[in-house]
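Only a single protein chain was left out; the remaining protein chains are all shown in position.
Labels run A and B following the written order; every chain starts at residue 1.
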């Protein structure tokens, strides 16, 4: 077997040259590029991680802010609700008070009205009673004798103040009004009774006034003594009205 | 005649070398392929790795036959006795 040593040597040199060329122009640049890309990728990954962390932090902050905002919102809501509740209760209390007052006022008014009505009714009743009494008395066949009233008049005059009593009948006859024309006996009796009461003889001037129904009325300048049914009825009526 | 005899013997030797040298690798390749088929049937997902290894192994086995071929060629074309 023949081996061409020249070819063998040349091929060895060729192989070494090819290895050098490829190492210089293929493997080294490509490997460097791969390393470079790896470094760049690593850097990009690191940057991405950092950005991710930043984003996480930002999100956490935002969440905390949202939380705080929510809490504030809730607090404000609760506050508003409280205020509303207070306002409502206040309004309700006011309304209730106003209602109470109005009811009280209404009740008072009602009571007043009722009282007024009652008074009116009583007035009317008194007037009615008066009229009834007047009519009944006027229907009496014989007017009531004055003698029954003389004693009362005298007692009333006796109770008058001293000045009035001394003044009474000094300037002239004492003015008397009677329900009916008094008889002579009655006139005398009156004169004597008043004289005993006043301690001096007096003159009397009697005028007739059927409005008195029955009884007497003494009319002085400063005093008036009434002792008749009309006065009684009016007094009763006033008492009734006052109740 | 002597040269002729040597040439005849050389040709016979080359034929015998190749024919007998092919027996062993043929059996070995058959076994290897059968084993690879079995393995692929068991694990179809490993078919890629198995077939790659199979090809390399077949080439290795085939190298034995190639050796005999080289010997035969040497005997035929680079016979030192001719």
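Everything that follows uses one rule, which is that a contact is a pair of C-beta atoms (placed from the backbone, for glycine too) under 8 Å apart; a residue touches a chain by one contact, two chains touch by 3 or more.
Here is the rule we go by: contacts and distances are computed from a predicted model.
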(request) Refer to UniProt and select, among "Isoquinoline 1-oxidoreductase subunit alpha", "Xanthine dehydrogenase YagR molybdenum-binding subunit", "Amino acid ABC transporter permease" or "ATP synthase subunit a", the name of the complex member that is left out. (result) "ATP synthase subunit a"
(request) Determine which one of B:13, B:39 or B:70 touches the chain that has been left out. (result) B:70
(request) Among A:40, A:58, A:92 or A:158, single out the residue that touches the unshown chain. (result) A:40
(message) If the hidden chain were put back, which residues of subunit B would touch it?
(response) 53, 55-57, 59-60, 62-63, 66-67, 69-70, 73-74, 77-78
(message) Which parts of subunit A face the unshown chain closely enough to count as touching?
(response) 1-4, 6-12, 14-19, 21-23, 25-31, 33-34, 36-37, 40
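In this text, only the chains that are shown with their structure count from here on.
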(request) Could you give the separation in Å between the centres of subunit A and subunit B, each centre being the mean of its C-alpha atoms? (result) 125
